[in-house]
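Dumping the structure here so I can ask a few things about it.
Excluded from the complex is one protein chain; the other protein chains are retained at their positions.
Which chain is which? They are A, B and C, in the order written, and residues in each are numbered from 1.
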Amino acid sequence: MPADRDMGRRRRSRGKGRIDGFSDGVFGVAITLLVVDLAIHPPGTALQQVLHAWPAYLAYTISFLTIGGAWLLHNALTEQLARTDPVFLRLNLLLLLVVVFLPFPTRLVAEALHNPADERVFVTMYGLTLLVIRLLGFALDAYARYEHLYAPAEEGEEELRTSQRKFLPGVIGYVITIIIGLFLPTAAVALYFGIAVYLVMPFRDVARLVFRGS
Amino acid sequence: MPADRDMGRRRRSRGKGRIDGFSDGVFGVAITLLVVDLAIHPPGTALQQVLHAWPAYLAYTISFLTIGGAWLLHNALTEQLARTDPVFLRLNLLLLLVVVFLPFPTRLVAEALHNPADERVFVTMYGLTLLVIRLLGFALDAYARYEHLYAPAEEGEEELRTSQRKFLPGVIGYVITIIIGLFLPTAAVALYFGIAVYLVMPFRDVARLVFRGS
Amino acid sequence: MPADRDMGRRRRSRGKGRIDGFSDGVFGVAITLLVVDLAIHPPGTALQQVLHAWPAYLAYTISFLTIGGAWLLHNALTEQLARTDPVFLRLNLLLLLVVVFLPFPTRLVAEALHNPADERVFVTMYGLTLLVIRLLGFALDAYARYEHLYAPAEEGEEELRTSQRKFLPGVIGYVITIIIGLFLPTAAVALYFGIAVYLVMPFRDVARLVFRGS
Partner (left out) sequence: MPADRDMGRRRRSRGKGRIDGFSDGVFGVAITLLVVDLAIHPPGTALQQVLHAWPAYLAYTISFLTIGGAWLLHNALTEQLARTDPVFLRLNLLLLLVVVFLPFPTRLVAEALHNPADERVFVTMYGLTLLVIRLLGFALDAYARYEHLYAPAEEGEEELRTSQRKFLPGVIGYVITIIIGLFLPTAAVALYFGIAVYLVMPFRDVARLVFRGS
């Protein structure tokens, strides 16, 4: 299909540089906005107030790791791109839309961890948002592979492959935790923390560092 | 006019890289700020509060698509630029000024969708802002063509041409919806959503994807 | 002094790319933060509330033009840079510190334009901030010239020269307006708007555009 390949070449370098800059800006702001909602409230001494806000710190950390993890994937992904196309640019916008939305349910969860009655609804909303970020990150990667947007180079794909390998366990983890969260919302938050750490942690590299000497 | 061409060459690469970085920063922050105003309010159960905030989600999505669409145009536009000039840089600042302003009427519309009395004013203000963003995006493109700021390359213009083709329908749609909004503000918000989707959606590419197999 | 020149060469490309990205981020966020404080307040109909907020729109526009103008200068300046040095990077941080501070007095002026009693203090604070931004922008340019940080290229200096030519009138304008503001704060705000337009407007290019046909 030479006509198609030709169209491909005509679209070659479209938007490659800007998609990085814009996405970095959005990721960077979304990750920073999480801290705007950190606050302490009476009653109690100053120390009690600071410690009592632990759910906010936890929700903040989970969301930070999730956005950070989405950025790591996005970074690995755009690095492999040889070109973009209109659909890819829109899928990317969709991913950013949900990333930017995350501080909102994060705030709700942080506020609700002391109000068990509301907790169930907010934790479910939070889990769904985390799941959709993961799905859209995968969709972006899958579309780029389907449309041959990646450069044929063999280098640097490790992060992408790790992300693909962790995709199914991550999604299964999210779905199970969303169901658990309907009954035990606080436990679900702890599990979301575990999933976030699992998805971000580079186990192989850490193992390599630890066992290098031996 | 060789003197003029010479002046042009002397201004060749001015501001090309920085206009991307700065504009990406502004677009990225403006698009993220939309979420800061998302909030839920009593009365009702947690679920009712979350669902009751639908106008905020709708206004947020329309504004996100509008800023995202403006960025797509901006991205395609600066990619074609061979150089910038002082007037272009100022027109760009003007566009950014209105893009950055959008979260404000978005917030007003989101708050007013439950207060029909105020709705008319805010929805009109919102529609005018959307219209001006579209007009300034077009002005930027028109100025770049008038002053021959684009590189002569034939590649990658598809997104610009699509944007130009959709310009007149978009403006007519906005003007009609602004008039409708004076009488039926809630209907106007639904129409703004439709326009935003129309302007961002790459119909050809989607059709290509869907009908490829057949 | 060959040793000095050699040290210069060793510092050649230090921080050139990053100073753009970081500064663009800060300028972009500062300019967007201005809109966060836009708000309307009862009493009155929705339309009256929107119109009654005009001082906020005015202060917002002046600050936008001032930060935008500082960015234009910064953009022209870093484009000419062949290298940076530690002092230049710190001077740049100092400029950014004051740019980032501007939304604060902007907010105070916007709130005070309806409270004449407080207005004098806030308008003075606002004028001093605008003046310091101008002085630091000039200091950055002066330091770069003094330390020969600019590339010897002849191209693209027009924006820098325009900025240098407008520096003294701008500073005199600010100082006079700060004094006027002690007695007539509302008039001073109008004058700050005039100065901002004067500093940003590219008169020559506009004249060239207007008189081209004749």
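Just so we're on the same page, a contact is a pair of C-beta atoms (placed from the backbone, for glycine too) under 8 Å apart; a residue touches a chain by one contact, two chains touch by 3 or more.
All of these numbers come straight from a predicted model, not from anything done at the bench.
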Study note, to complete from the structure: In the whole complex, of C:73, C:108, C:144 or C:160, the residue touching the missing chain would be C:108
Review point. Which one, C:51, C:97, C:142 or C:197, makes contact with the chain that was left out?
Key: C:97
Review point. For chain C, which residues reach the chain that was dropped from this view?
Key: 10-15, 17-19, 21-22, 24-26, 28-30, 33, 36, 85-87, 89-90, 93, 96-97, 100-101, 103-104, 108, 112, 117-118, 120-122, 125
Check your understanding: What residue numbers in chain A mark contact with the hidden partner chain?
Key -> 20-21, 24-25, 27-29, 31-36, 38, 40, 45-47, 50, 60-61, 64-65, 68, 71-72, 75-76, 78-79, 154-156, 158-159, 162, 200-202, 205-206, 209
Check your understanding: List the chain B residues touching the unshown chain?
Key -> 25, 28-29
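Everything that follows uses one rule, which is that only the chains that are shown with their structure count from here on.
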Exercise for review: Working from the CA atoms, figure out how many degrees chain A turns to land on chain B, in steps of 5.
Suggested key: 90
Check your understanding: What parts of chain C, by residue number, touch at least two of the other chains?
Key -> 25, 28-29
